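The other protein chains are all here in position, but one chain of the complex has been omitted.
Up next is chain A:
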Amino acid sequence: MTANKSDRVTRETAATRHVGFTVNGQYHEFRVGSGGIEISPTHTLSWTLREVLGLMGTKVSCDSGACGSCTVIMDGKAVLSCKVLTIECDGKTITTIEGLRDPKTGALDPIQQSFIDHTAFQCGYCTPGMIMTAKAFLNENPQPTEEEIKDALSGNFCRCISHYQVIRAVMSVVEKEGEHGR
């Protein structure tokens, strides 16, 4: 006998549904529902990160998937947290800008430091997204060309035109890494 709708729906709601995922090394589990600390099916990951977990480093600018400000790393890939439903993050590993700092020494990630050294921002609102995109990209391709960096960052928009400094900041990380490698 095939299950009908009410069976299927009851199956999901009777056993209270939970969503659990790791953010910056810490595991969080939420009940699905409409209460204060529950995850509603309509919540986006960017909302949960900012409003529930208080991780305000992830910025929401266009909230339409067009600007790259809300980029976080999920299971190794740069994704837009405004276009991810939290309820669909079960079992995922997520890194936000707050998670880049070395947890023991507190030292900034080389990309963060390089953004500071090159003043690769003006207002800074797009910067966490830029850094997270660059981080995911350099993890995959540690020795890219300048063209490849431009391509990787083509989904991150900056209205202050910090792009030139951003490219220089990321290139500088690549060059330093290259020297260490030699």
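Note that a contact is a pair of C-beta atoms (placed from the backbone, for glycine too) under 8 Å apart; a residue touches a chain by one contact, two chains touch by 3 or more; residues count from 1.
The criterion applied here is as follows: contacts and distances are computed from a predicted model.
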Per UniProt record, name of the chain withheld from view ["FAD binding domain-containing protein", "Succinate dehydrogenase/fumarate reductase iron-sulfur subunit", "Purine hydroxylase delta subunit apoprotein" or "ATP synthase epsilon chain"]: "FAD binding domain-containing protein"
Hidden partner chain, touching residue among A:51, A:151 or A:175: A:151
Of A:71, A:114 or A:165, the one touching the omitted chain in the full complex: A:71
Absent-chain interface as seen on chain A, which is shown: 2-5, 8-9, 12, 32, 34, 40-42, 44, 63-66, 68, 71, 77-80, 82-85, 87-88, 133, 137, 151-155
